[in-house]
Each structure stands twice: as structure tokens, then as C-alpha cells.
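What follows is a short report on a single structure.
And now, chain A:
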Amino acid sequence: MKIQRLTFTSLAIAVSASAAHAVEIKYVLWDSNQLPAYQQCATDFSAKHPNISVKITQSGWDDYWTALSTGFVSGTAPDVFTDHLAKYPEFVKNNQLVDLSSYIERDKLDPSIYTDGLYEVWGKDGKQFGLPKDWDTIAMIVNMDMAEKAGVTLDELNFMTWNPQDGGSFEQIVRKLTLDKNGNNATSDKFDPNNVAVYGYQNPGAGGMLGQTEWSHFAASNGFKFQDKPWGSQFYYDDKSLADTLDYITGLAKQGLSADFKNTQSLGSDSMFIAGKAAIIPQGSWMITYFDNNVKSKYHWVPLPKGPSGKRATMFNGLADSIWSGSQHKEEAWQWVKYLGSADCQSVVASKGVVFPAIKGMAEKAVGAQMQRNIDSSAFLTMSQSETYLPPIAKNGARIDSTMESAIQSILLGKESAQEALSDANKKVLRYSK
Partner candidate 1 sequence: MPFMSRKMKNSLFGYLFIFPALIGFLLFYAWPAGRAVGISFTDWNLLSEPYYVGLDNYVDMLEDDQFWNGLKLSAYYVLLNIPLQVMLGLFLAVAMDRLTKSLFVKAAILLPYLLSNVLVALVWLWMLDPILGIVNSLVSFFGLTPQAYLGDPDQALVSVAAINIWRHMGLCAMLFLAGLQTIPKYLYESASLEGVTEFQMFRKITLPLLRPVMVFVLVTSVTGSFQIFDTIAVTTAGGPLDSTRVIVYYIVQNAFSFYKMGYASAMSVTLCMIMLAYTLLQMHIMRASESDLN
Partner candidate 2 sequence: MANITLKNVTKRFDKLETIHSVNLELCDGEFVVFVGPSGCGKSTLLRLIAGLEEITEGVIEIGDKNMNNIAPANRGVAMVFQSYALYPHMSVRENMSFGMEMRGESKENIHTRITKASHILQLDELLDRKPRQLSGGQRQRVAIGRAIVREPDVFLFDEPLSNLDAELRVDMRIQIAQLHKKLKATMIYVTHDQVEAMTLADKIVVLRAGHIEQVGSPMELYHNPNNMFVAGFIGSPKMNFLPALISDIEADNSVIVAFNGQKILFKIQSDKLSIGDPVTLGFRPEHIHLAKQEDGFHFDITVDVAEHLGGISYLYSRFENNNMTIEVSGENVLTSGDVLSVGIKQSDCYLFDQAGKTLIERVLPNR
């Protein structure tokens, strides 16, 4: 009796469940700032596809990847997830990602709607492992209260030049903005480099294999190139252009224009900027909202300085949405990924003005949306139209990253000369990337 009733009940539940809920797609992302936008997309999507519901989970950057790896191993990973260029090669190698090319072909998707380069980096050997969702570039944020006091105009800031020898106009501005405890700036002879109150420029850190906000833009504008081609096994970290750049950055701290590397690793350069301890720092476009919420002084985003190459350079990085190869609902997952990569969803994201969506023209819309909130983020657009380069893509990325992080730390800490440390590191990198 009892057993019978139980079976019946569970049967009833099963039937009603399948009738009412249809398929649930699990989707994860790490940036909580973007959550409201994608929640909106999910709601819109379900309205169009009543048989698919989307469940979004957000968790912080570090935990995100731990949970994802465990999910892959145990077969419990989400159907769709936000993917990162530094991480996806490993997943591809282990067949964790669904090749989207057949879906793209079937549904006649046009990749050219995406900003140039964003679609291609997610493909390899004719396969496609992600659909672009957004892009980011790097710019510099300047404390305008300090700039005005130092007599630095916005125009000067917008058109800075840089070279590794004398630092160009960038260094002149940094010197004017650097103040010691007595209020002397670094152009003055009375400047005391051992008692600095405000640093003109703050390098965020060592930056690992990317140097995304740290050094890659300086180095690239000085002629540096990471590798021969995406997925290539040839790396050029031992190039003099990078060594000179890192020597220059290290030199800033020696002159008291930046804080020592060892003093900036706890709360970091962002906090120093917010606290008014640094006048200029480089940062990525994903931080626009964060700074607007937290900086209480007048500030402005300015493009990166032009380097010896005569051009500005920035890393152009993009995220994509990938489908896990273990998903039980690949078709429904694809529908969601397609929607995420469509103008419908990306215009929602653009209107929230949190990141720059991948589809051409959407970034301008996002800048406009930010303008309405009195944020001028056009510097990032300017940067995207300058010389851009992709982050290096290689297998064993994590080990390369770890190796480069150590090497660059030792340069910034003054323990090793840049050229020496980089040559050693590059040898290891070449071994890992084989």
C-alpha cells in the first residue's frame, strides 16, 4: 500500500514537473556588477522561449574557477558559463567545450556583427568555442582635483607621450602630480622621495603573463609582442622592449614617483587612488562603475600615452559564453548562448552601461548610457580604435602566468635586472608552451 502510494506520488510530481518547468539552463558569471543586466536578458529570453528557463549564479573570480573545475570533473558543471581567454585553452584541450560552429552554420549567424577580432580569438582550427559577449580596453584614471592644483590640463592628459628613456610628457605630468609631505612636487629640487604623500602614478602590480593593466600597453607601444600567433609556442618575453619598459616602471618607484611594489600589494593601486594617495592609475573598462561609485573627488578617464611607436596601444580582451560539453541540454543551451550574443541581449547590457558589448556599435551605446550618469568613458573607445593586441593564448597558461609573475616581481622588487630575469623566465615559458 504504502510503497504504491509513494510511487504514485513521485510519478505525479515527475509529470507535473516536466509539464510546468520544461528545461532549466544553468548559467554562471563572476561579475556581480553585470548580474542585473543578464538577469534582465534571462527574463526576456524566457518570455520568448517559454520551455526554457535560465538560472543564473554569480560567484567571485577565484571561487568561480574552482567550482567550474570541480563541476567538470564531477559532471555537475553549468550548461553555459562566462569564459575567459586565459582559461579556455585548457578546457579545449580536455574537450570540455562544445564546438559551436555547426550551430552557427545551421542558424546562419553572422560573426561580422562583432567588433573585429573578438570572434576569431575564440576559435581554433575551424572550431568555435564561444560567442563574444563584451570587450574591454585599458585607460588611465586621473584625479582631476590634483591635476588642476598642479596646473595640468585635461588636454595635456589626453595627449600624453611616453618613452622608456625620459618618460616623455607622461613623466612630466607624473612629476607635477607627485607631492611630498611638505607639498613639494617632484619637479622641485626640494622634493623628498622618501616622504611622499601623493604618488603621481601607481603601477598596479606585476601582472603575470598578461601585464594587462600593468605593463603590456607601455611595452606594446615600445614594440613588444607577446607571441608569434595565438596558440603559438614562440614567446618573446626576453625582448629588450619589455625589459626597458619594466626598468622604467621600476625606476618610477626608485624616484618616489610611484610607491614601492612591496607597499602596494595588499589593498592595491585602486584603493590608493580612491584614498587620494595616487593621482593617476591605469585600469580596465570593467571598473568604470566601481570607480564612479567609490571615487569622491573629481576624476577623468584619459587614453593611454603614445609610445615610441607613435601610437597608443592597449590590450583588447573579450569574454565569451561557452557551452559545457557535458550539458544535457545542448540545444537549449545554444539558444541561450545565441541570445546572449544577440543584439537583443547586448543592447540591454549596453543600456546598463556596465561593460562594452561585443556587437559593433553597442559600445557607443554603452558610452552614451554612461554619459547619462555623468561618466565619460570615451577614453576606452578611443583606446579600442588605437593599436590593439590580444592577450597571449597558450596551453599551460597557469604555469606560464606563475613563472612570469615571479620574474616580474623580482624585477619590481629590485632583486634582479630586468633583462636577466626575463631571459630566464622566457626559457621556462618556452618549455611549458611546447
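Basically, contacts are C-beta pairs under 8 Å (C-beta built on N, C-alpha and C of every residue); 3 or more make two chains touch, one makes a residue touch a chain; residues count from 1.
Per the selection procedure, all candidates are chains of the complex that A comes from, given by their letters.
Keep in mind that what you see is a predicted model, and the values were worked out from it rather than measured.
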Every option in 1 or 2 belongs to the complex, but the one touching chain A is number 1
Per the touch rule, the chain A residues reaching candidate 1 in their complex are 62, 65-66, 69, 72-73, 90-91, 94-96, 206, 259-267, 271-272, 275, 277, 396, 398-399, 402, 405-406, 409-410, 413, 415
